[in-house]
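Missing here: one protein chain of the complex. Every other protein chain is in place.
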Amino acid sequence: MNKIIFLIQREDRKGLLAEISQYFYSRGFNILHCQQHSDTIGKRYYMRLELDIADLHTTRKALQEEFAGFAQTLDLTWECHFTDYKSRMAILVSKTSHTLFDLLSRHHEGDLSCEIPLIISNHPDLEHIADQFRIPYYYLPIEKGKKEVQEQQIRKLLAQHHIDLVVLARYMQILTPEFTQEWYGKIINIHHAFLPAFQGANPYRRAYERGVKMIGATAHYASEDLDQGPIIEQDVVRVNHELTPDALRKVGKDVERRVLTRAVESHLEHRIIIWQNRTVVFSAEH
Amino acid sequence: MNKIIFLIQREDRKGLLAEISQYFYSRGFNILHCQQHSDTIGKRYYMRLELDIADLHTTRKALQEEFAGFAQTLDLTWECHFTDYKSRMAILVSKTSHTLFDLLSRHHEGDLSCEIPLIISNHPDLEHIADQFRIPYYYLPIEKGKKEVQEQQIRKLLAQHHIDLVVLARYMQILTPEFTQEWYGKIINIHHAFLPAFQGANPYRRAYERGVKMIGATAHYASEDLDQGPIIEQDVVRVNHELTPDALRKVGKDVERRVLTRAVESHLEHRIIIWQNRTVVFSAEH
Amino acid sequence: MNKIIFLIQREDRKGLLAEISQYFYSRGFNILHCQQHSDTIGKRYYMRLELDIADLHTTRKALQEEFAGFAQTLDLTWECHFTDYKSRMAILVSKTSHTLFDLLSRHHEGDLSCEIPLIISNHPDLEHIADQFRIPYYYLPIEKGKKEVQEQQIRKLLAQHHIDLVVLARYMQILTPEFTQEWYGKIINIHHAFLPAFQGANPYRRAYERGVKMIGATAHYASEDLDQGPIIEQDVVRVNHELTPDALRKVGKDVERRVLTRAVESHLEHRIIIWQNRTVVFSAEH
Partner (left out) sequence: MNKIIFLIQREDRKGLLAEISQYFYSRGFNILHCQQHSDTIGKRYYMRLELDIADLHTTRKALQEEFAGFAQTLDLTWECHFTDYKSRMAILVSKTSHTLFDLLSRHHEGDLSCEIPLIISNHPDLEHIADQFRIPYYYLPIEKGKKEVQEQQIRKLLAQHHIDLVVLARYMQILTPEFTQEWYGKIINIHHAFLPAFQGANPYRRAYERGVKMIGATAHYASEDLDQGPIIEQDVVRVNHELTPDALRKVGKDVERRVLTRAVESHLEHRIIIWQNRTVVFSAEH
């Protein structure tokens, strides 16, 4: 069943649920699913609505234009998505392949609702995996001191392919503020540690040295500040004294895969609202 | 903050969210929290609403009488609870004390929102724990072949103390159908296995023999059929070949405690709706 | 580092650790890792030893022949493996691809220490995945009433390719007793439920109907009795009232993948000893 999804937020006040649900009901829409959150500390209201697209008797543009007027009177910040449109996702990689492989396998299995028009890398190493899944692979090396040139090429490719979401699947480059600002809320990064522990380089080595009993991974939206953007998803796995940094790295691969996939799914299913440096991630509807 | 909670269900149809939220909004109520579920297979609609009691400007009785009229026009099945009323919970035990101890500790800590006016047992063994927490302990032994007599005494005590919820904290007696029918949806039992695996007696011994790699526990509403009532909560813990049945029993205690406590919390916080043999358990609000 | 691995079992008695470790020490072997288990109920002793292959100054055959003599005096049941030999694994599939995809991806990533010389199926559906990973795909359909013919073809292929391990990656056929007996301890099956709950067909549908709050998967060695062989690995995932049988099926895919992969890893790393209908699964060395 195709659906219309609204993501809405504003300062909290009384009656929002009644007014908004009334808005759609009076226009003949059935609300299939409605999730809300009132942040009592930030005094903010968040809502996710699913409507049955079969109830839409105008154009999509008309729906959005009319709602825009209503939203203005209520001072809502909002997005509208149609589930019959598949988001277009670009994957950026360097040399490690496990998260790339996981995303491509799940896409191939039909479990990730998106198109993957291209894979971009600063290294040539993973081209064979792209080939295996028949996805174009762009090798854009970084010349010393000329990172902006390469980033310019990337951004041009993203525009050209009408990309909606960029996934950094262990892409080992720090993006420029220009890039992260332009694409804010549309770049998902995976960090191989349980943030804010072990920000920065070599998290597994440092986890070993600290003697932690669990290691983790964190998927977050990329922001100007490295490893400090809004967190989408985290998970951990129990480890013990027997694991060397290399063993932690191997065990960690599974957590990285799982966490990145879940974060990408939440984004593609339009279940995330960002506010300041935190995310509201509504649970999956089934 | 004190709240009014409505639990509502009926056959699913369009517009219920808008109509119900509109009902409360037009009467000046702020909907603090609204959770819904549409069962697309059973074609049934479930809703849990939290209202701010400060918005109530009639008597509680008037609120319920007026809503009853509205509910009738919509054919709703519903309950209404006020969070400033503390449910009255009776605990039935036999000889094992770990779940009893856990409930009493949490109650003492202020983490279980209820009164515990009495503990009832068919054995005298756990009186000292009741004493420790200064709760009256009723020892009602079962004379051979005269179980109904003892059950009659229990039911009289429950009525006399205005009990709302009965928790079978490893109470090793099968209740009669009269009891479970009269108290349907108000008796929570803990079974020391991951149902439907290992229904009946000696689950840990049988888990050992089957060589399972996880053991579990299940909290469910008691029904006529042993271990077959609506499941509220389940959890498991990983085990391995090293654990004897006795070791499984010890490890299982933690899972039993955790599962029973969570189920009791869900019930006390009015987050459960029963329909046929399944439960809708809305997530905790915070 | 290449290693020699011994898996040993016998009736328990005093002194086994000292005698066996002394045996290897006096022959100049360093014991890299030693794991034991004394089953106090079954009165049985289990041991797994890792030796450094650099300490081997005879032929492998000589090592095993000499140890065979020693083992006979102690009445040991044992196996010896060399980690520089890669086990040869055949995968049997029907129409669902997620566990196949996971095994092939991990193998491609270098995380499964084995060769995969062939994939066999009773359906033509998954050939494209085999192609993608460049592994021969044998389509062996079952003619009505002539299952033994097809099974004969399978067993011939397994012999011809010197297969050590057969993985039933959602192969939806019941094997004959002849097959499971001949290959006992060498066929791993994945069942999409937390055994012994929901043995047999349609476990997700039945899990939905029973209203369980967790679903699971079980990897076990295939035996004559369907879903009753020795369990190797189990895991579960939390679910709630929102999940339809189809949603359970989707969520369950991840558990099935994870459980089957872990079981296959335990087998390939020679960490499993079977005794009667239970397994000793030693933890992974790192």
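Which chain is which? They are A, B and C, in the order written, and residues in each are numbered from 1.
Everything below uses one rule, namely that contacts are C-beta pairs under 8 Å (C-beta built on N, C-alpha and C of every residue); 3 or more make two chains touch, one makes a residue touch a chain.
This structure is a prediction, so every number in the text was calculated from the model and none was measured.
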Request  = Would you mind spotting which of A:7, A:63, A:116 or A:195 touches the chain that isn't drawn?
outcome  = A:195
Key: Which residue of C:33, C:88, C:123 or C:161 touches the chain not shown here   = C:33
Note = Of B:105, B:150 or B:228, the residue that touches the missing chain is B:105
Key: Given A:22, A:97, A:261 or A:279, the one touching the chain that is not displayed   = A:279
For subunit B, residues in touch with the removed chain = 97-98, 101-102, 105, 108-109, 111, 132-133, 242-244, 247, 250, 253-254, 258, 285-286
Query = Which subunit A residues touch the hidden chain?
reply = 37, 39-41, 194-198, 208, 210-214, 216, 230-236, 240-242, 244-245, 277-281
Inquiry  = Take the complete complex as the reference. Which residues in subunit C touch the chain that isn't displayed?
reply    = 14-15, 17-19, 21-22, 24-26, 30-34, 36, 38, 283
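One rule holds in what follows: only the chains that are shown with their structure count from here on.
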Ask   = How far is the middle of subunit A from the middle of subunit C, if each middle is the mean of its Cα atoms, in Å?
value = 36
Request  = Mind pulling the residue numbers of subunit C that touch at least two other chains?
outcome  = 242, 244
